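A single protein chain has been omitted from the complex, and every remaining protein chain is retained in its original position.
Just so it is clear, A, B and C label the chains in written order, and each chain counts residues from 1 on its own.
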Amino acid sequence: MTYIVKPKNHHPLLEKNELGLTRRDYEGAVSTLCAGCGHDSISSAIVEACFQLSIESYKVAKLSGIGCSSKAPAYFLNQSHGFNSVHGRMPSIATGAAMANHELLYLGISGDGDSASIGIGQFIHCARRQLNMTYIVENNGTYGLTKGQFSATNDLESKSKYGDDNLFPSIDLPSMAIQLGASFVARSFSGDKEQLVPLLKAALSHKGFSFLDIISPCVTFNNHNTSTKSYDYIREHNDALSRPDFVPSGKEILTDYPKGSTVDVPLHDGSLLSLEKISENYDPADKIKAIQNIQESQRDGKVLTGLLYADPEAKDLKEILNVSDKPLNEMDLNDLCPGSEKLKDINSGLK
Amino acid sequence: MTYIVKPKNHHPLLEKNELGLTRRDYEGAVSTLCAGCGHDSISSAIVEACFQLSIESYKVAKLSGIGCSSKAPAYFLNQSHGFNSVHGRMPSIATGAAMANHELLYLGISGDGDSASIGIGQFIHCARRQLNMTYIVENNGTYGLTKGQFSATNDLESKSKYGDDNLFPSIDLPSMAIQLGASFVARSFSGDKEQLVPLLKAALSHKGFSFLDIISPCVTFNNHNTSTKSYDYIREHNDALSRPDFVPSGKEILTDYPKGSTVDVPLHDGSLLSLEKISENYDPADKIKAIQNIQESQRDGKVLTGLLYADPEAKDLKEILNVSDKPLNEMDLNDLCPGSEKLKDINSGLK
Amino acid sequence: MKIKSVNDFVIKFANVNGSGSASANQMFAKGVFRSGIPVSPKNIFPSNIQGLPTWFEVRVNEKGYLGRREGIDLFVAMNPQSYQKDVEELKAGGYLIYDSSWKRDFGREDINILEIPLTKLCVQEFTNPKQRLLFKNLGYVGLLASILEMDKDIYISLIEEQFKGKEKLIEPNVKALNIGYNYAEENFKDYCDIKVNKSNKTDGLILTSGNDAAGLGCVYGGATVCAWYPITPSTSLAESYSKYSEKMRVEIGTEKNKFAFIQAEDELAAMGMTIGANWNGARAFTATSGPGVSLMSEFIGLAYFAEVPTVLFNVQRGGPSTGMPTRTQQSDILCSAYASHGDTKHILLIPSDPKECFDFAVEAFDLADRLQTPVIVLLDLDLGMNDWSTKEFEWDDNNQYDRGKVLSKEDLDGIEKFGRYLDVDGDGIPYRTYPGTHPEKGAYFTRGTSHDEYAGYTEDGVKNAEMLTRLVKKFQTASSLVPSPVFNQEKNTSSMGIIYFGSTDCSMQEALDVLDEQNINIDAMRIRAFPFNLEVWEFIEDHDLLFIVEQNRDGQMRTLIMAEGGIIPDKLVSILCFDGQPITAEHITNKINAHISGKPALVAS
Partner (left out) sequence: MKIKSVNDFVIKFANVNGSGSASANQMFAKGVFRSGIPVSPKNIFPSNIQGLPTWFEVRVNEKGYLGRREGIDLFVAMNPQSYQKDVEELKAGGYLIYDSSWKRDFGREDINILEIPLTKLCVQEFTNPKQRLLFKNLGYVGLLASILEMDKDIYISLIEEQFKGKEKLIEPNVKALNIGYNYAEENFKDYCDIKVNKSNKTDGLILTSGNDAAGLGCVYGGATVCAWYPITPSTSLAESYSKYSEKMRVEIGTEKNKFAFIQAEDELAAMGMTIGANWNGARAFTATSGPGVSLMSEFIGLAYFAEVPTVLFNVQRGGPSTGMPTRTQQSDILCSAYASHGDTKHILLIPSDPKECFDFAVEAFDLADRLQTPVIVLLDLDLGMNDWSTKEFEWDDNNQYDRGKVLSKEDLDGIEKFGRYLDVDGDGIPYRTYPGTHPEKGAYFTRGTSHDEYAGYTEDGVKNAEMLTRLVKKFQTASSLVPSPVFNQEKNTSSMGIIYFGSTDCSMQEALDVLDEQNINIDAMRIRAFPFNLEVWEFIEDHDLLFIVEQNRDGQMRTLIMAEGGIIPDKLVSILCFDGQPITAEHITNKINAHISGKPALVAS
């Protein structure tokens, strides 16, 4: 287990990254979520990851559905355009947006209600299309914004705050994503920044559909002791696959893990996700095994976290559809309009 | 491989079952599907299964979405009520209907477009709720009724009739169903009645969510030689797990398979699905293994058919929700209305 | 100057949400109600769970005027974030109560300030940090009880009732109440000129919300299946049904449920389940709000055309799109009446108070079964989620459910050939059968595609047009079955009329009295259903000028009236309010006065 180990050297807020920006420059509006909400920790992990990667905020599009989680994009990356769409439909908005301009970085934030219930169809088909985006589900096992109904990721053994039993098995989004064609799939925990930040950095650097299922306790409606998505429960049942470290492209690989105990996942831009093996079952390249691992650990009451699956070679939707490299939204009449001569030909063809 | 072996003794159409009915009594309107359409074979397998099980047609509700496949319920069981709903939404209609009266047998017919695209959310959640129904996808890898677009179950290697490549990986509904809580999952082929009929009989006898993915070639739009859902392709790549035989409750088990080579799956009503092992991988009780089998065979370019998974002990939605045994649609005012005295109490409570 | 008033004032609370204030404020209102004075508490909450400004308004009015009224007499300001705006709302001579643990100058000379160091007092008295926070709320309730000279025992009983079963909590709560009460007794004796005097004006009334009432109505109306998806402000309707069912619908002995309550995966599924259950002979309903109605519209069209009874509660909120999920509007009239593509029209029932929500819920199932079509009951957030002082629920044990034209096995035995869509009785309503009724007869295929009288699929366009025309006839039949409008007068005496509907009723009663005092004679009609019946058209016919009061931007009810009735539009004048707050009597009277005098109104629309 990797968390609770706090980051060793404290980074002052004013430290600068390669762009000369501080963490502050990656923040957003003040959160209106409940104090202690896991979603806020994820926002700050996103800030950290973007800061460390020296991402240009204005080249990021933040997309979401509806829910407490879907509000989160307002709380990071102030200089990014955001789109808070309708419930469960972020993936289609992301797909259209990414087709219009493949050069931005698409970061989708959703909730377990948003993605596993009303939005499960869009989630599935977005993964299947291998859209180049990072898709995060801030998974609290509940409908936070509508006040605590069970979501479809809630576990069978879990009870509600008011003592009601959850009657149905949980939907495991990571195994679904792997099956469907996602090429980067990880699970993490909002309370474990040391694991989360490198995974986020790798996901953001990965080309293709990167999916992160982040357990993110809802302190108001699903943090009681009969919940399986509470801080305590996750801390106790977390079974980390690996301790990740992310090395941007062009940087030397510097990990302090003993040799031989690491797996390196090279990403398309040359950056490396370097992973210290913790679990033996670990092989992020084997799809079928990955699903099996997840399901076995679920059966055994454990919550497997870490990088579950990665295929750095996978194509993304733009390539699959063979869309041109000049962003479609930059094309003008000269690029797009076949003109009057061609139309004359068409007319003659229709005689 | 089990098919092509034609049934040994030919049953004349006028043979009678326990109810004194002939196969004719289980037929429906004349099909308007294309000659040779796999869906018609499935309809006749359903007729056969219902005949053999001596099902009372009027105790069956036939439900469907929209598509060629969804028209099929008109072509069997004339004496059953049918509901041809809207595209992709059969599962919710079935759920409501089954809640209203748990005593009927619910038979849902859908297509791969209907279930894997527009209806994937309802499919998933219906399986997850363990609705007591038999859910059949007549899987032809294409949108028959709208003239041959690729469906989401079409395989990556497949080409359209017109030579276009299918660009996206296929969605495997059986592994999804198993993962989500379906308690009876099988795959078969419309051209293999010997396998299909016993599976159908078992599915109809099973209590809980029974899912059958039946490969059903579309002769008009997806039966060319670059299709992976054509008659020829399936005949060549079919990898049967088992040769099934269905023994209704109270009947002696009479299979002519050599001893030790069979697995018996007892269903809740005492009937037995007796399976001759063909493949070694075969254990219909192991969920995780089942999914692995499916995926490995898919990876290896095989189409695994037979009973993939069964849990005869599983609860169904009515039990999960603890709904009373008297069908809700038979309850009258005396059963349902709390009356004026109770209302007075409620009034006082609101003072 | 001090405002002086007995049993007639508006008090507003400003709090931070998630701090437990709503239940304390609710308790304050209930105390007034128990003192015999009608109240209308309104919770004005943000679309968020914790930490944002939230308000709670209570109008206390012995005459029973319970619509929203602008201008606050008493303000309990517990949220420094919103002090500035809050204090502005206070009328001159009004009273401001605030937590003087942190002293503050409000810069207004014309108000009366009551300082109480609530935080400090609570910190002194309680050690548990949660209690320190929570009990501030009961503290100001105690203070109010004192300055308004209310019977403190009422609140003590309310606390006791609330913590029945958790008796340990009674004592600290009462202590908290006393903190405020005693502080006020010591410091503000006779300070405040607003009083609550015991009365008997709540005899025969109860305090409840439209959602609670409608959920209960579904239980009484015999609904056995509820499929829904959470959405504000409709969630509590489904929850009410579930709560009452769990109490009153469990089989004795087996402990099994005589109902099925299903949280669907989305609104489409919720509607599908509702249709499936009704098709199969159970009474089933769903509850949602605007976005849900949009998502359900394909299914609504199916139920219309395949003629499946369906009950849908649409608790309207601020639109369009996700809009203002925690504010009220009446802006789904058109999208409900004409929901779905193609030529469709749907029955609407529009209750105006919780009692009517109960009654119309019951009636909705009868109408749906009788007419075999969707019935949409239109509430709004104000009516659905706020508690109203409303008449007691009534039930006549001789009531019977009208299950409509359903053929039994015996009926079928007597019929030559069953035609699911045959208009046997000439009222446009055909007969139906439940699946599983008869071994040989009565089976048919339900479909949303074109069909003939025998439910057979047809592509004969003329046949299909006949079916569509029969649906028009059925809709005409419906107009004689739906609830009639309610008139304010026994006989029309004016050339001017007002048309209104739904939750506007409470402000309208007051407006009509004010107009009467101003010697403006005007007839009034409250529409309660669509299609409009003869009485609606007669009222419109009878008047030269009609004001239509609506809580939306586009005058949707006016549109519906014009579209359906062929009404000369010039005589239909809209009075609109769409800022998400319930309309006030003043807004209505100002607009009418302005129109009559030809001067612009004082209130912005």
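Here is the rule we use: contacts are C-beta pairs under 8 Å (C-beta built on N, C-alpha and C of every residue); 3 or more make two chains touch, one makes a residue touch a chain.
Owing to the predicted nature of the structure, the values given are computational and were not obtained by experimental measurement.
**Q** List the shown chains that the missing chain touches in the full complex.
**A** Hidden chain contacts in the full assembly come out as A, B, C.
**Q** Please pick, from C:Leu134, C:Ala176 or C:Cys335, the residue that touches the omitted chain in the full complex.
**A** Residue touching the absent chain, from the options given: C:Cys335.
**Q** For the chain that's not shown, point to the residue among A:Leu33, A:Ile46 or A:Ala74 touching it.
**A** A:Ala74
**Q** Among A:Ala61, A:Ala152 or A:Leu267, which one is in touch with the chain left out?
**A** From the options A:Ala61, A:Ala152 or A:Leu267, the contact with the absent chain belongs to A:Ala61.
**Q** Which candidate, A:His39, A:Arg89, A:Lys193 or A:Lys287, sits in contact with the chain we can't see?
**A** Result: among the candidates, A:Arg89 touches the missing chain.
**Q** Under the stated touch rule, tell me which residues of chain B contact the chain that is not displayed.
**A** 32-35, 66, 68, 71, 86-88, 117-118, 120, 143-147, 149-150, 152, 220
**Q** With the missing chain put back, which residues of chain C would touch it? List them for me.
**A** Spelled out for chain C, the touching residues are 46-47, 290-291, 293-295, 297-298, 301-302, 304-306, 318-327, 329, 331-332, 334-335, 338, 340-345, 447-450, 459, 461-462, 464-465, 468-469, 472, 552-554, 556, 559, 562-563, 565-570, 578-581, 604.
**Q** Using the touch rule from the top, list residues of chain A that touch the missing partner.
**A** Those residues of chain A that touch the unshown chain are 56-59, 61, 63, 73-74, 78-86, 89, 91-101, 103-104, 121-122, 124-125, 129, 318, 321-326, 328-333, 335-340, 342-343, 346-347, 350-351.
Criterion: only the chains that are shown with their structure count from here on.
**Q** What chain lies farthest away from chain C once each centre is taken as the mean of the Cα atoms?
**A** B
**Q** State which chain is most central when centres are taken as means of Cα atoms.
**A** Smallest offset from the overall C-alpha mean is found for C.
**Q** Quick one: report the Å distance separating chain A from chain B, using the average Cα coordinate of each chain.
**A** 35
**Q** Distance between chain B and chain C based on Cα centroids, please, to the nearest Å.
**A** 44
**Q** Pull out every residue in chain A that's touching 2 or more other chains.
**A** 117-118, 120, 152
**Q** Any chance you could list the residues of chain C touching two or more other chains?
**A** 265-266
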